[in-house]
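Just one protein chain is left out here, and the rest sit where they should.
For reference, chains read A and B in written order, and residue numbers begin at 1 within each chain.
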Amino acid sequence: MESNEILIDCQSVWKVFGDRSVDALRSIADRGLSKREVLQQFNCVIGVSDASLQVRRGEIFCIMGLSGSGKSTLIRLLNRLITPSLGKVLVKGRDLATLDARALRETRARHIGMVFQSVALLPQRTVLENAAFGLEVQGIPRDERNRAAEAALAKVGLSDWKERYPRELSGGMQQRVGLARALTADPEIILMDEPFSALDPLIRRQLQDEFRQLTKELGKSAVFITHDLDEAIRIGDRIAIMKDGVIIQEGTAEQIVMNPADQYVADFVAGISRLHLIKAHSVMMPVDGWHRTGPAQPLDSLPRCSSEADIDELIGKIIGAGSDAVAIADGDSIVGVVTTRRLLLGVRGEPETLAAA
Amino acid sequence: MMQFNPGAVLAPAVDWLNANFHGFFAQVTLVIEALLGAIEAALMTLPPFAVIAIVVIAAFAAAGLRLAILAACCLGFCWLTELWQASMQTIALMLVAVIVAVAVAVPLGILAARRPAIEATLRPILDVMQTVPPWVYLIPAVMIFSLGRVPAIIATIVYGIPPMLRLTTLAFRGVPHDLRELGQAIGARPRTILWKIEFPAAKPTMLVGLNQCILLSLAMVVLAGLVGAGGLGAEVTRGLTRMEMGLGLRAGLAIVAVAILVDRLSRSALDRGRGPHKSA
Partner (left out) sequence: MESFVTAFDTTVDDALFWLSDHAAFVFDGIRALLEGLYDGILWLLMLPPFWVVAVISGLIGWRVLGTGFGVVGALGLIACAAMGLWPETMSTLALVVAATAIALAVGLPLGVLAGLIPRLDGALTPALDLIQTLPPYIYLLPAIALMGYGPATALIATVIVAMPPAIRLTSLGIRQTRTEFLELGDAVGASRAQMFFKIRLPFAVPSIMAGINQSLMMAFGMVVIAGIVGSGGLGETIYSAIRTLDIATSINASIAIVVLTMLLDRMTQAAARTK
């Protein structure tokens, strides 16, 4: 289960690419330039602009954005494959910038795993050797590392293929090996760079579910980047949306869908189905509000649901019980009521109208 | 021990060739000497200044200041080291060889691009031709035409054909299918399709082939200096046999200068051939 221990703490991190990045940064601090202006005036590209985020133990954090949004850069700042221009990245409380080369390598080997979009399996080695590669680099003797690799391959369901070569496997299977490789070293954090983008839709679904289940089962934290909002919602506990290097909104899927920060986000979430995202506590009205609408049924006769029930469940209750409203209960006390009217507004996901109704 | 002497078997054949086809070979010799003579005359009657000036101006017009300066330096070096005549001889040899090689290779290459059967037959031959060391071509040429410039040119032509041929075939094969279909769909004649559609599309790759052909021909012509072909190659040989290190080194550097100039000139034609796409 999720705890409150912060594993990754990203504090106001900037990355500017280009020869004149130092000058560009100074101008940004003084004058607050946009990405375009920086490009025109300094021939520099803003990769990531003032990004702050925190990833807790056991949580899956998704970063979603289109190409050029800076998500690939941001994830690489987390294991220092790219060095930040400004700001700090702390992993398990230690600032990555203060680590010497050996300590950094050790952090990458033991505490942070990475799965790549292109998988990057070494073609000259077998599946087993590829999965064990992380431990091989750490100098772990062969028998021990092969055992760990076999266990990891078993978890992703590829035990039968361990003596084969990457070219004999399909795309989805290769990516599972990539995941096994990241798991073999048993890191607390796994960084995933659009791992399923190159696969076809059906396999993608399957792997998304498998991945989420496996990660939760093993108690790992993950930072997962994708350009697919559906994928982010399926997999992530919390989501950050990036555009042009800036994190424009961060929150649970429900929060983002209910309260998009701007039109950009609103356009994105327009196509997302609300049925499983929105919970009763977001659409219920206070009890006296319900009394004011008229004498209708008494509270106790209404069917009950918890405040964590989603819209789908509420619809089921209303149709099943043949009632026009559902009482929302927190333990024994009733904290609110959901009417059919409010339910319909919830399906549409219109928070303003809900507030007024 | 067995006695296997293909040479003894073939030698009479060569003699027979020499005897019976003497007329033909003599004709070929005449034509080549005439062509060479004409180009050499053109290059050498003009005083060095004039030639350098012409090349520099042409280079400037074609590709800008850098190339013009390069031309001036390279040719100037040849003149400064008192190897002007030898350089001009080498360049003349190379030019003639390249012109003939291209004239043979391009039609053959186009043919091979259109008829896979021909390409399949040619491929092993071209493979062998490109593996065998260059001076092997000199041997039969010398056998028939004796020592001198003529075997040098013939060997150079033969040596320069494979790269030009291969790249022409590649170029023409690489013309996008829809461009050809366009030509047919608008009812163009085959000749028009060839000149207006295929050649322009094939030009970049063919220019690479030309660049290769030129460089290889230069190397071969220099090598042929060993067998009396004159030019810079002969100067190196002279330095070698007379132990005149300075001469040998000068001639070697002059060869480098000519090679660089010729390479950059043909490459600039390549870049211009790619013109419209270059700035992207």
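Throughout what follows, contacts are C-beta pairs under 8 Å (C-beta built on N, C-alpha and C of every residue); 3 or more make two chains touch, one makes a residue touch a chain.
Source: prediction; values computed, not measured.
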Among A:K35, A:R108 or A:R238, which residue is in contact with the omitted chain in the full complex?
A:R108
Pick out which of B:V142, B:I197 or B:I214 touches the chain that's been left out of the picture.
B:V142
Residues from chain B at the interface with the omitted partner, ascending
1-8, 10-11, 14-15, 79-82, 128, 131-136, 138-139, 142-143, 146, 219, 222-223, 226-227, 233, 236, 239-240, 243-253, 255-256, 259-260
Tell me which stretches of chain A touch the chain missing from the display.
79, 81, 104-110, 112-114, 116, 118, 120, 122, 124, 133-134, 136-138, 185, 191
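Definition applied: only the chains that are shown with their structure count from here on.
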At what distance in angstrom does the C-alpha mean of chain B lie from that of chain A?
63
